[in-house]
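As you look at this complex, bear in mind that one protein chain is not there, while each of the others sits in place.
Labels A and B are assigned to the chains in the order they are written; within every chain, residues are numbered from 1.
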Amino acid sequence: MSEQEISEEETLHVAHLARLGLSGAEVKSFSKQLSAILQHAKDIATLDLDDVVPTKHAISLMNVMREDTVGDSLDRDEVLASAPEAQSGMFVVPKILGES
Amino acid sequence: MFEEQGFLVTIGLEVHCELLTETKLFCSCANSFGQVPNTNICPVCLGLPGSLPVINSRAVDFAIRIGLSLNCEIRPSVFHRKNYFYPDMPKGYQVSQYDEPICVNGYLELPSFDKKVRVLRAHMEEDTGKSTHIGRIHGAEKSLVDFNRAGVPLVEIVSEPDMTSADEAREYVSELRSILVASGATDGKMEEGSLRVDANVSVRRVGTNELGTRCEIKNLNSLRSLGRAITYEAKRQIEVIEDGGAIKQETRHWNEDQGRTSGLRSKEEAYDYRYFPEPDLTPLAPSNELVDAIRSQLPIMPPERRNRLRLAGKSENYTRSELEQIQTCVNFGSDEMVLLAVSKGVPFKLALARAANEVTSIFADDPTVIDPGKFVELVSLEASSALSATQSKAVLAELAVEPTKDVKVIIAELGFVGLSADELAQIVNELIESNPKEWLRYVEGENQLGGFFIGKAMKVSNGKINGREVAQIMERRRNDILASR
Partner (left out) sequence: MDLGAQEIADLVKSSKVSATQVVEAHLDEISRYDSRVNAFLLVMAENALEQAKRIDVRRSKGEELGPLAGVPIALKDNMAVSGFATTCGSKILEGWKPPYTATAVKRLVAADAVLIGKTNLDEFAMGSSTENSAYFPTKNPIDPTKVPGGSSGGSAASVAARFTPIAIGSDTGGSIRQPASLCGIVGVKPTYGLVSRYGLVAFASSLDQIGPFARNVQDAALALQVLAGHDDRDSTSIPGSHFDNSFTDRVAGLRIGVIQEMTTGISGAVEHTLNDAIAFLRSMGATVEAVSIPSTTYGLSAYYLIAPAEASSNLSRFDGVRYGLRVPGADITQTYEQTRAEGFGAEVKRRMMLGTYALSAGYYDALYGRAQKVRTLILDDFAKAYGAYDVLISPTSPTVAFGLGDKTDPLAMYMADVCTIPSNLAGHPAMSVPFGCDEAGLPIGIQVLAPAMGEQIMFSVAQSLQNGAAKPAVPVWRRD
């Protein structure tokens, strides 16, 4: 393998997009492993796919919809009971950047 | 307004509109405003593991209605996932339409600018929940999250950057709101967040063609905020450029109290939403039959209604205030009454004035209360001079209190029943006899004494006479005398 497909810097950027805190060692090992996997996936780079339509779904269903009628909602207390933190009937989260 | 400074302003608007469905976009939780927090939630809108979305068919109907009302083409569409993390977004992605939206290539007319603003697209997406910052708990800054709004169906309407002033932008939103409300797809309540506007604003020097770098302003929840924010932002950008600086493309927040926009504090982060087709939903391809059926159910839209009024007035040149009255009638929905009155022979301007001014203020709480038939009856009486303007307005006020009461009964109760021609002539005769000096002066040309006689006649008749009729009788008498000389 000549060059790493994905650098450590890119690995860090991707980790941030995925909101995954990585240790320095993890950044190194993921960078290597992801590069190896991507290197293997390069076999599809050689295919001539210009005129091929991408497949989004294996089955071709269309317009699957439901009626606009109200159904049951969950019990609030039951839902909040599994929340890491709750108060006044709401989910509590740590400070959101940009809010004041 | 910035042209004298040598700058042009360019504005494009993104309007999010909540649809008036019974349930959310992808689940059967109630779509209703102002409920106890976290009571309209289910596995789907809470993004619980294993839950799956199913598209609400009425939301699709509404999106098509909106598209047709904005002269859009209705296209096959695909939902995508827009991936980003935010605590009020339960799944870590928003389901939205990306490069294959349901409505494209429409337009909207700005009535008082005689201008078309192009609508690039209108697409469907789900709303997020709501977070509220509450300050410190146990020493740490916290926010509370309510997911009742998460998953509420939205249509986002994106205009081309075709507007060049705050006034145009305000009129765009105002007209858009009228059209959306008329389509039945939304209630258009900006104060409740049913309609939310983001403005993309850029400036460039006069004489240059390339658009300047734009900033997106969020949190514009009234027409007033929209106008102020655009003006402020344009001014700010011009100052930056004149100081030799460059505009940074960013999202800015409008602070209504401070009257200024500010850059959102966020880490230097390139947004990368990693859109991809939502595998849990099927594509939408509304059939021509469905689109035609929805089209046939659409009411007449505001532009067409304005046009009908203008035609009914048979004028080429309306004054600005008349144009405003036409717009008011259309927005309020009193335009049909005007058309009805005109068809019964009532002068257009009289019917328009009453429908735009009195009806809209007296029936502001509930426009449906007034019976168009009674309106026509009333303005007809006014047109034939059987009622004065003041009397006509008083009858309207009474109709607001008792909408089912007969117009004639109200007139009688208010003592507005006119006197017979003989009775009126008799009163005028008596007044002439008892005030010979004043009569002579009137005959000799002192017209202002007409008012003296009308006042007396009012008094004698307890206000039951129509001043104009008294004036007509006096005029005839004077002409008779002058002719016999």
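We take it that contacts are C-beta pairs under 8 Å (C-beta built on N, C-alpha and C of every residue); 3 or more make two chains touch, one makes a residue touch a chain.
Remember, predicted model here, so these are calculated numbers, not experimental data.
Of the candidate positions B:K24, B:R58, B:R81 or B:R196, contact with the unshown chain belongs to B:R81.
Of the options B:L52, B:V206, B:A293 or B:I481, the residue whose C-beta touches the omitted chain is B:L52. As for the chain not pictured, it touches chain B at residues 43, 46-55, 81, 83, 85, 87, 90-93, 140-141, 143, 145, 267, 270, 272, 274-276, 279-282.
Even with one chain removed from view, chain A keeps its contact list with that chain: residues 6, 10-11, 14-22, 26, 30, 33-34, 36-38, 40-45, 47, 49, 52-59, 61, 64, 66, 74-75, 78-79, 82-85, 91, 93-97.
As a working rule, only the chains that are shown with their structure count from here on.
With centres defined as mean CA coordinates, chain B is found 41 Å away from chain A.
On the chain B side of its complex with chain A, the touching residues are 21-23, 27-30, 36-43, 46, 54-60, 78, 85-87, 131-133, 137, 140-147, 264-267, 269, 272, 274, 277, 279, 281-286.
On the side of chain A, the complex with chain B involves touching residues 16-17, 19, 56-57, 61-74, 76, 79-80, 87-100.
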